[in-house]
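The structure is given below, and queries will be raised subsequently.
In this view, the complex is presented without one of its protein chains, the others remaining in place.
Moving on, here comes chain A:
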Amino acid sequence: MRQPLIIAIATLLSFTGGLVADGAKKPSDAKVSFKRDIAPIFAKHCVGCHNPDKAEGGYDMSTFAAIMKGGKKGKEVLPGEPYESRLVLMMYGDETPEMPQEADLLPEKVVAKVDRWVKQGAAFDGPDPTMSLSRLLEPSDDLANLDLSKPVATTALALRPDGKQLAVGGLHGITLWEVPSGKYLGRFPTDGERIFSLEYSADGKQLLHSGGTPGRVGEVILWDVAKRKLIKRLHDGDDVIFATALRPDGKEVAVGETTGKLRLFRTADGKQLREVKPHNDWILDVAYSPDGKFLLTGARDKTAQLWDAKKGELLSVYSDQGEGVFGVGFSGDGKQAFSTGINRRLHTWDATKGGKQVRAESAGGEIYSLATTADGKLVFTSGSDRLVKSWDTASGKAQKTFKGHATPVYSVAVSRDGKTLASGDAKGEVRLWDASTAKETLKFVAVPPKEEKAEK
């Protein structure tokens, strides 16, 4: 199996190699494309240190707009004037600091290309100047030939409030399934490779998802379930978005980014209402309280935080976990908050009184996901021990164990009536359960039927 792939790659390489060589022979006035020629150079050699998170010299180079805006020392690129443009001079080594700073200067041929692009006017030929370079370079054309039959880890799933439909995150898309029959209903294709969060609106008509491609693409999209259509693209990012939540009234959406930022958007027009930075590391989960007044965030920085959703004020920091927080949630009555994660414990917090910890119960493995019932009585967790468990919110005692998955269980969801439970594992296997008896009712691998095409 290996041989053809390697040869294919080798062939592809020699082919691209040829292209570059041809390019070099062309006269120097050939039109330089930012998207095709320049963006890859900047993405490869510059953006590592010049990005919104750590913009060395105050210079962010992650988008065309930012590149043209310049840094602390003013504009770095003067269109038409390569030898007045500090960016070009530093890349040639004619001005200090030489760039890239901690590596050798780039080959003169490469810098000459940047030089020519500036001389030709430093034009932009992509769809959106505020689009990140990595996004600009994402090859989207090969998605058409994607092999959808390979199962991928089920990192997100959601049950429609009526318990009759299941949405499952898959490869570059979300699949919909009928419950309890397990009949395939359709697929939402996504730009991003992975889906990390799924949530139905209270009326079941809309589906909110977040995800992306690691290190390249982040997206938050609201879908029309019946029409199988995209309603609104709420947010884009340069890295996957693990956490998103729909306010119970459906009017606002909270988004937690890997930058540690939490953003609130108005669902109707997609307008950003608020931006705060509660965490120093990836936000991995976010949840609204049942009344929509509070927001709970959990992050890799080992804390969970309780926020006033309206005022954007921090209320409490839960920092007893000491490890990354994978999952957060409120009890159905809004009185308790839960957080879980690497430390293998289900932490229960008092959501009303200053964030006091009520208890921390030990589970058998890292807990990746949690779901709570609307009546406030139960919380379900799924984890690396390949089990799903239910816990009594009043006593904190483990109730039922749902055995069956053969790999870590990454996601769990429960229907509004608390009767149906769904869980998905690392190998893409989805199981449906009777939530009260812990009996498995159905299992299937969540890949679309063969005839399904990946095309949008």
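We take it that a contact is a pair of C-beta atoms (placed from the backbone, for glycine too) under 8 Å apart; a residue touches a chain by one contact, two chains touch by 3 or more; residues count from 1.
To be clear about the criterion, contacts and distances are computed from a predicted model.
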| item | value |
| --- | --- |
| From "NADH-dependent FMN reductase", "Bacterial Ig-like domain (Group 2)", "Peptide ABC transporter, ATP-binding protein" or "FdrA protein", the hidden chain's UniProt protein name | "Bacterial Ig-like domain (Group 2)" |
| Absent-chain contact - pick from A:G58, A:G215 or A:P449 | A:G215 |
| Residue in contact with the excluded chain [from A:K31, A:K73, A:K109 or A:K150] | A:K150 |
| Contact partner of the left-out chain, one of A:H45, A:K164 or A:K261 | A:H45 |
| Touching residues on chain A - with respect to the absent chain | 1-3, 5-7, 9-10, 13, 40, 43-49, 51, 62, 100, 102-103, 133-134, 137, 146-147, 150, 152-153, 155, 171, 193-194, 196, 213-216, 240, 281-282, 300, 368, 408, 410, 426 |
